[in-house]
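Removed from the display is one protein chain of the complex; every other protein chain stays in position.
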Amino acid sequence: MNLELSPEDLAFRDELREFFAGAVRPEYRTAIRAGLRPTPQQLTEWQATLAERGWGAPTWPKEYGGTGWTPTQLYIFETEAARADAPIQFHQGLELIGPIIFTFGTDDQKERYLPRIISGEDWWCQGYSEPGAGSDLAALSTRAVRDGDHYVINGQKMWTSYAHVASHMFCLVRTSKEERRQQGISLILVDMNTPGIKIRPVETLDEKHHTNEVFLDDVRVPVSNLLGEEGKGWGYGKVLLDRERAVGASTALRLRSQVDAIYSAARRIPFGGATLADTPAVATQLAQLEIEALTIETMVMRLMADAAAGVDSGPRASMLKLRWSETLQKVTELWTEVLGYDAAVFEDLSGEGVPEDMPLALQGALYARVTSIYGGSSEIQRNIIARRSLGL
Amino acid sequence: MNLELSPEDLAFRDELREFFAGAVRPEYRTAIRAGLRPTPQQLTEWQATLAERGWGAPTWPKEYGGTGWTPTQLYIFETEAARADAPIQFHQGLELIGPIIFTFGTDDQKERYLPRIISGEDWWCQGYSEPGAGSDLAALSTRAVRDGDHYVINGQKMWTSYAHVASHMFCLVRTSKEERRQQGISLILVDMNTPGIKIRPVETLDEKHHTNEVFLDDVRVPVSNLLGEEGKGWGYGKVLLDRERAVGASTALRLRSQVDAIYSAARRIPFGGATLADTPAVATQLAQLEIEALTIETMVMRLMADAAAGVDSGPRASMLKLRWSETLQKVTELWTEVLGYDAAVFEDLSGEGVPEDMPLALQGALYARVTSIYGGSSEIQRNIIARRSLGL
Amino acid sequence: MNLDLTEDQSMLADSIERFGTERWPAADRWRLLREAGAKGVPELWGEIAELGWLMIPFAEEQGGLGGSFDDAMVLASGIGKHLLPVPVSTNAVLVAPLLKDCPAEFLEDVMTGKVRVALALGDGDSRFDHLNVATTAERTGAGYTLNGVKNFVADGGDADHFIVPARTSGSGAELEGISLFLLSRESDGLTVETYRSIDNHRHCRLRLSGAETGSARLLGEEGKGGLPLGMAVKGGVLAQCAEAVGAMDALCNLTLEYLKTRSQFGQPIGTFQSLQHRMVDMFIAYEEAYSITVRATLEAKEGVMDRGRMASAAKAKVGQTSLFVARQAIQLHGGIGTSDESVVSHYLRRLTMLDMALGNASHHLQRFAAIA
Partner (left out) sequence: MNLDLTEDQSMLADSIERFGTERWPAADRWRLLREAGAKGVPELWGEIAELGWLMIPFAEEQGGLGGSFDDAMVLASGIGKHLLPVPVSTNAVLVAPLLKDCPAEFLEDVMTGKVRVALALGDGDSRFDHLNVATTAERTGAGYTLNGVKNFVADGGDADHFIVPARTSGSGAELEGISLFLLSRESDGLTVETYRSIDNHRHCRLRLSGAETGSARLLGEEGKGGLPLGMAVKGGVLAQCAEAVGAMDALCNLTLEYLKTRSQFGQPIGTFQSLQHRMVDMFIAYEEAYSITVRATLEAKEGVMDRGRMASAAKAKVGQTSLFVARQAIQLHGGIGTSDESVVSHYLRRLTMLDMALGNASHHLQRFAAIA
């Protein structure tokens, strides 16, 4: 047992460190530290920067344009990215549909889509949830009916993050009327410019527009856009379970710099002849959160070790998602608390500007509420662990 | 809305205060403040003291020897008892079987049992739980078979608190073979001197002997000891639900003096030129626990108001039980924590004696684990509230 | 000892219930606010003034209704329940006792909603310690000249006058030497920076550089403003607790309703035990918040002198429990709870700000500990 890096890994780390030092723009940092995503423009730009360096798809095999890195290399990459407050690559193309395409897609689909995911030219969104199908995704009712060389899709998708900037959507639809639940569901790739798609923005509690409702009204999609076999769409989702670790790891490793951001904020605030960071209440909470972050970092290392050993990492990825979202919520809440009355200055109405941390800190705290709901709510994650790992 | 006491209530309070000042022995205090029960001897003695003053059964109607007090008077009584660190009257006779006897019992049963409950001459224990019937009490399998003028009881009871000092046991038994679950259960009063009763002590994690297994082997009990109707025993338990408040109230009102006891302990411990009570970590935890105690006190007031208004107080009593047990656990844990290395001195092996707080503080912390299990575990309480109060 | 509402209080509660349901329905809240835009909904202030609610916290000798702490509790709790964007806790309850010596016509304007008054808090680096006043008031000619910064004038965004605590002597958190001034928004030397919080309340920051006030504008005696300021803040704290308790009441009930109607996996989600138990914990949190708020309110009414210790207990406990309830309400609603369209998210935003205003849970917990 050891944490030592081999000389090759050390050289790799130094290479990464140098790259990030040059490539990460200062304006990314504030959003990252507040637990927020940079803007879609920034994310696209960052994806292009990585792609140019050959690192656009850190988790993909080499044959599809990925890096082919080992779990340890990936861990080093994510650690260094976190250390530099680099943006987290947007995952819906890279980690969700990309791997399904290269695992189950046709050669034509691979050629057409994969390179543009890596370059950042295409932006994919995920057409899964529906008004009646949230935690219970298998209850979805959007239908695709075969009509010659096309599928005609009708239905409504909800919580479609970034549909308003996406070029493509991967969409779970029902292609068979007879069967129920998980049966008869297919995965179809949809160009967002196809007529019949209407997007309604859904503003969230942080007063931002991340997500949307997507209405599909007689949307005609070529049959060649079916991914894999008709009726097998549900099963393809399973390939994701073993890849969840990548998404979890990259976000979870950011917690330490987020704790650090609060520490800096508390250091800036004069209080009782010293700073707020010196008060026992704040110092103790920061210490607790730093310990949580260190623990979670180590859980990521264990997840990567699972990956290297080819072990089912699903339950551990669920644990990570749970602990990360809970901790992120506490971290962002503490930031808001530290700001005191400044946390009230969400929008300046008389041209004087807002305090340095606002409104990002509060947006971070509010947005963090979503993290224990999306991608499988905390309740669903606990169900998964109970079933898959504990046999309950 | 007001908290003011009427002149009559104020006079009553003063009368109580004077009584308690004279009657409460100093040796009760340490146990009470550590969240422990005084010894059976002390409890019996205390019951006799109250009975002598005419206050042996504060919650009972006058006709059965009770005080006939209003809920407000009862609240004042319990508040003053708490203020004086008086022992909490042992409840199994007074609050559990007593009210069932005076509600459903025969005249003979009333005459025979009630006065001796009040005087403390009889000690009742509760024969409910069985090895296979804990949270699911209706699964009990102890049987009573009619044989002439007697029931012959066979079976095993568990978690029978104080069976080893009890003179009587009220016992749930199955009197009908056909029916299942709640049907066919009867309530029988058993003299503990009856042949065929064997008591096995069950030591608990605080190294004390509170509870027992009771084996009933051809125990012959006169038919006249049946309480109410045969087969209706399950229903009699319901009368308890509306009386739970009394048990909850008397214990819950002790929390403040228990917090106070830790405060005193922390004040005695020198630390960093001052005392441990002056350190922010301890001061903040004490403040939080005092606030919990104040909140719970007020919940008791609301429970009493329910009682006065004749409202179903079951769900509120469940809430109180939950919050009280959780808070008692935190309080007793903090006491242990405050003691530092002294908490290791559970038993002196070389005749030098133990520190002032030990082993009571640690016994309190360990015993407190039982409070969220007995009398309906926290999980069962939440089920009750969900069903009875929220309609879930 | 009696914990029931009086007949008058029940009538008041009913009246708020009607107003809230009709004028400000929960389902329309997001649309109403969006239509109103940055200016907010100032007309509501006049409407509730017409109902006489603003008279409640003012003493009878001032022309008010002489409502007690528990009357204010009923009022604020109804407002919180319906998330009415009216700053009653701040622009009425908090300031009323400080205005008691003002001229009758001025008070009438305040109670009829024509004139709004806000209390200037957040002095310099004082954070939540409202008696820690660094702003100075120097006697100049007939009046005073004020210098300092007040970072948080609660609901001062639309105020016409500000009550400004400033030091005529002493320093730090000394009670002696704090004087209270009533300053018009138009005063020379006063810069008002207006801002909006996430709950759509409008506050402001005051920069006082030689702001002038006539001696008539001194409220009460010079140097003796500390005690009344502390008392006023206590009243404001209690009203804010009540507002939060009202919001918790609404949140618990609408979440329970959601659990009973929303189906997933072929059954109402309220049949899942883990959600049932969470719901129970939310109701317990409400019970706790209500209890400690009633306790603190009634003790204040009885004039228990505890330097606001019980009010701090309530503020701490209500902050903790209300945020727990709001966060869990969102969690149990899932995605929909995080949308602007759902009133659930508005409750979290309001409760986040109610926790902060007049000092958050952590501050009041430590304050409670300090007043042993």
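A, B and C label the chains in the order they appear, each numbered from 1.
To be clear about the criterion, a contact is a pair of C-beta atoms (placed from the backbone, for glycine too) under 8 Å apart; a residue touches a chain by one contact, two chains touch by 3 or more.
None of the values given here were measured: they were computed from a predicted structure.
Across the whole complex, the hidden chain's contacts among the shown chains comprise A, B, C.
Annotation: of B:S129, B:S186, B:N225 or B:T251, B:S129 touches the absent chain (contact as defined above). From the options A:L43, A:L96 or A:M299, the residue with contact to the unseen chain in the full assembly is A:M299.
Of the candidate positions B:L16, B:M158 or B:C171, contact with the hidden chain is made by B:M158. Residue A:R316 is the one among A:R316, A:K330 or A:R369 that touches the chain missing from this view. Panel shows chain B; residues 129, 132, 134-136, 139, 158-159, 202-205, 207, 269-271, 276, 281, 329, 336-337, 340-350, 352, 354, 359, 362, 365-366, 369-370, 372-374, 377-379, 382 of it touch the chain omitted from the view.
Chain C meets the missing chain through residues 272-274, 276-277. Contact between chain A and the unshown chain involves residues 1-5, 9, 72, 75, 280, 283-284, 286-288, 290-292, 294-295, 297-299, 301-302, 305, 316, 319, 322-323, 379, 382-383, 385-386, 389-392.
By definition in this document, only the chains that are shown with their structure count from here on.
Comparing chain C-alpha centroids with the centroid of the full set of protein C-alpha atoms picks out C as the closest.
The chain with its C-alpha centre at the largest distance from the centre of chain B is A. Put simply, the C-alpha centre of chain A and that of chain B have 52 angstrom between them.
Rounded to whole angstrom units, the spacing between the C-alpha centres of chain A and chain C is 38. Along chain B, residues 280, 284 each make contact with two or more other chains. Residue positions of chain C with contacts to 2 or more other chains are 366.
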